[in-house]
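Of the protein chains in this complex, one is absent; all others appear in place.
Residue numbering begins at 1 within each chain, and the chains themselves are lettered A and B in the order written.
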Amino acid sequence: MTDNKTIYATYDDDMVLLAGAKELVSNGVYIRDVFSPFPIHGLDPVIGIKQTRLAICAFIYGLIGLTLALCGMYYFMIVDWPMNIGGKPNDFFYQNIPAFVPISFEFTVLLAAHGMALTYFIRNWTLPGVKPRNPYPYTTDDKFVMEIHPSDSGITVDELTEKLKTTGSILIEER
Amino acid sequence: MHQEAAIREPLILGEKTYGEITDDVMASVVGKASKSWWIAFGISAVMALWGVGCILYLLGTGVGTWGLNKTVGWAWDITNFVWWVGIGHAGTLISAVLLLFRQKWRMAINRSAEAMTIFAVMMAAVWPGIHMGRIWLAYFVFPLPNQFGSLWVNFNSPLLWDVFAISTYFSVSLVFWYIGLIPDFATIRDKVTQAVPKKVYSLLSFGWTGNAKAWNRFEEISLVLAGLATPLVFSVHSIVSMDFATSVIPGWHTTIFPPYFVSGAVFSGFAMVQTLLIIMRKVMHLENYITRKHIEYMNIVIIVTGSIVGVAYLTELFISWYSGVEYEAYAFINRATGPYWWAYWAMMTCNVISPQVFWFKKLRTNIMFTFFMSIVVNIGMWFERFVIIVTSLHRDYLPSSWTMFHPTFVDIGCFIGTIGIFFVLFLLFARFFPVLPLNELKTILKSSGEQYKTKVEEH
Partner (left out) sequence: MSNNKKYWKGVEELKETQSFQQSSNKEFNEYLPAADFLGEENLLADSKTSRRDFLKYLGFGVTAASLAACETPVNKVIPYVVKTDKINPGVANYFASNYSDGYDFCDIVVKTREGRPIKIEGNKKSLFTKGGINARVNSSVLSLYDEKRYRAPQIAGEEVSWSKFDGEVKKELEAAISKGGKIRILTNTITSPSTLKLVSDFKAAYPDADIQHITYDAVSFSGMLEANMASFGKANLPSYDLTKAKSIVSIGADFMNDFPSSIQLTNQYAKGRNPEKGWMSKHFQFESSLSLSGSNADVRIPIKPSEQGKIAIDLYNYITGKGGSASAKVKKAGDHLLANKGASIVLAGANDKNIQLVVNAINQELNNYGKTLDINNPNFLKKGMDAKVAALVKEMNDGSVDALLVSDVDPVYSMPKSMNFEAAMAKVKTTVAFASRPTATSQKAKYIAAANHYLEAWNDANPQAGHYSLAQPTINPLFDTRQMQDCLMNWMGSSESYYEYIRKNWEATAFKMQSKSVFFDDFWNNCLHEGFFAGKQAPAVSDDSSEESEASVNGTASVASAIAAIGKAKTGDWELEFYSKVGIGDGKQAHNPWLQELPDPISKMTWDNYLAMNPGDAKELGFATEYGEQKNADTVNLTVNGVVYENVPVIAQPGQVKGTLSVALGYGQAIGKQNEIIGFNFYPAQNAGETYSSSVSFEATGNDYQVATTQTHQTVMGRTSVVRETNFDTYKNSDKDAYNPAHILATHDGPMNVNDVDLWAKHPVASAGHHWGMSIDLNSCIGCGSCVTSCNSENNVPVVGKDEVRRSREMHWMRIDRYFSSAEESVEESERSYGKMENPEDNPMVVHQPMMCQHCNHAPCETVCPVAATTHSNEGINQMTYNRCIGTRYCANNCPYKVRRFNWFSYQNLDKFADLNPSQDDLGRMVLNPDVTVRARGVMEKCSLCVQRIQTGKLDAKKEGRPVQDGDIQTACASACPTNAITFGDLNDKSSEVLAATQSNRAYRVIEEVGTQANVYYQVKVRNTETNIA
């Protein structure tokens, strides 16, 4: 007999929360999420959050940028409308490479950065006009909040509240 | 948690808690603007308007309203362009490079340094724009399909490289800056009570929640963007320097330019950061966050880059003689002894000689002196660009075309204008944006905060 309630436990110090989290997890409590005004180092493995793969996306976007840049310049300068500019060769790609280096690089960075940023916004769902979902406004200031669904770890609210009390939470609220 | 050696000086002074940090930073946002802010804003607004006026006159009448002539086709316009871009570099350098090196002291200053970068790059972008004879056709520089058929741009031109470099640099640093701002906007959003600001900040904060996964991504993207921005910083000014290095004009055609320009840029950039922060920490009472230590660190960067620049100057001189090229040799003798000798020696004193006084700890930790020096350095760096551009052009290969350059009031007005606009923007930033990165500062509070350090010592 479990009920799907949500417990929010507030701490006023990141270290206390971290210690508490460790303890809870060791007692087999599953912590849904933690809201904090700044990243708490060492928390992610404890509550089982995997390392993000954003970096890989960035790499891919970068590759796309590089290819686009090179193909573009190849088409513009050599295929579509070759011109005699300062007697520089315009008939082979490799002869032109040196002149293409700077823009290829810049374009790679451009796409990598912006692609990554977009992905970041979308995955986080942080976009203009999105409503914030943090339980209390103070989580962005100086308080730290744990979100636990008792049902996840199959224990009752009271048991959980007991456990939380021992971790030095300053406020435990159920919704 | 990461503990820091006690000998390192604290980066956050006073008995601060997380909450107090928020309040300190938010003081300016929620509170009324101080008198000094209004005065500063007024002055810069006037300068900005004067500049806009000059620019409109310029665009209406023609580039001839500047003092340029058949021989000197670039003077103050590109000088100012390079100067502003250079200033821009410090911000990215601080936030990106120092982040990669895990320099915690960056955290107090990187937010405003990045803001400075963005505004400086905006000002820089003004110049290539208005220096064009036909700005209304500026879109020609983009490889756009057009009604003229196969008409593309010239990818051999360093000026085109600039277009890509500057636009990339600007947009990337903007994104980097904004991503860092979002959590702090969220903080303000949740803290302010008035309705309108709440609306505005909740819009700006993109609905930031601050849950663990978001923070995880946040740290990742900061790191990667830093990784991307670092080579970008170096590439941008290298490319700017190629405008000159790839040309055939004696005094421009120099392979030493890329590194020399980059270090010059960092040099001037840090100087400008000093100028701004020394004022800001006073006006906005941030002495506890932007400490003497920060100032000293930046002075050390200044002396290092300043010395690099100095070495570059001397190398140029030596090579011009060693190369045995008569035009090259003359170009540099002309710089030092020709009609523009005063500009050259102004550059030398401001950039090479004066920063050396920072070897003395007393001076390098003296706020007022640092402020004075930061101004001197910026003047010096402006002259460096002037010397490179004008004194190389005004006497090149054919003596028949040798001329002098004399600025007109429009030249001067436009320059003053950009300075005005720059300060207007920065003052608005200081007023309405979190000038310190809250989330980052809070992470180092325990490792580098004063009271915690003292605690550590007691145990």
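The criterion applied here is as follows: contacts are C-beta pairs under 8 Å (C-beta built on N, C-alpha and C of every residue); 3 or more make two chains touch, one makes a residue touch a chain.
Small disclaimer: the values here were computed from a predicted structure and weren't measured.
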Just to verify: which one of B:Met122, B:Val141, B:Ile300 or B:Ile375 makes contact with the chain not shown?
B:Val141
Using the touch definition from the top, which of B:Tyr18, B:Trp74 or B:Phe270 touches the missing chain?
B:Trp74
Return the single residue from A:Lys88, A:His114 or A:His149 that touches the missing chain.
A:Lys88
Given B:Gly51, B:Gly86, B:Pro158 or B:Pro183, the one touching the chain that is not displayed:
B:Pro158
For the chain left out of this view, which of B:Leu203, B:Ile249, B:Val304 or B:Val357 touches it?
B:Ile249
Tell me which stretches of chain B touch the chain missing from the display.
61-64, 67-71, 73-74, 128, 131-135, 137-138, 140-141, 151-154, 156-160, 163, 243, 246-249, 326-327, 330, 333-334, 337, 393, 395-404, 406
Hidden partner interface residues of chain A, rising order
83-89, 91, 95
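Everything that follows uses one rule, which is that only the chains that are shown with their structure count from here on.
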For chain A and chain B, let me know how many angstrom lie between their CA-based centres, rounded off.
29
In the complex, chain B residues that touch chain A:
1-2, 17-19, 22, 143, 150-156, 160-161, 164-165, 167-168, 171-172, 175-176, 179, 182-183, 186-187, 189-191, 202-203, 205-221, 224-225, 228-229, 231-232, 235, 239, 242, 438-440, 442-443, 446
Taking the touch rule as given, give the residues of chain A at its contact with chain B in the complex, in rising order.
15, 18, 33-44, 47, 49, 51-52, 54-55, 58, 72-73, 76-77, 80-81, 83, 85-86, 88, 96, 99-100, 102-103, 105-107, 109-110, 112-114, 116-117, 120-121, 123-134, 137-142
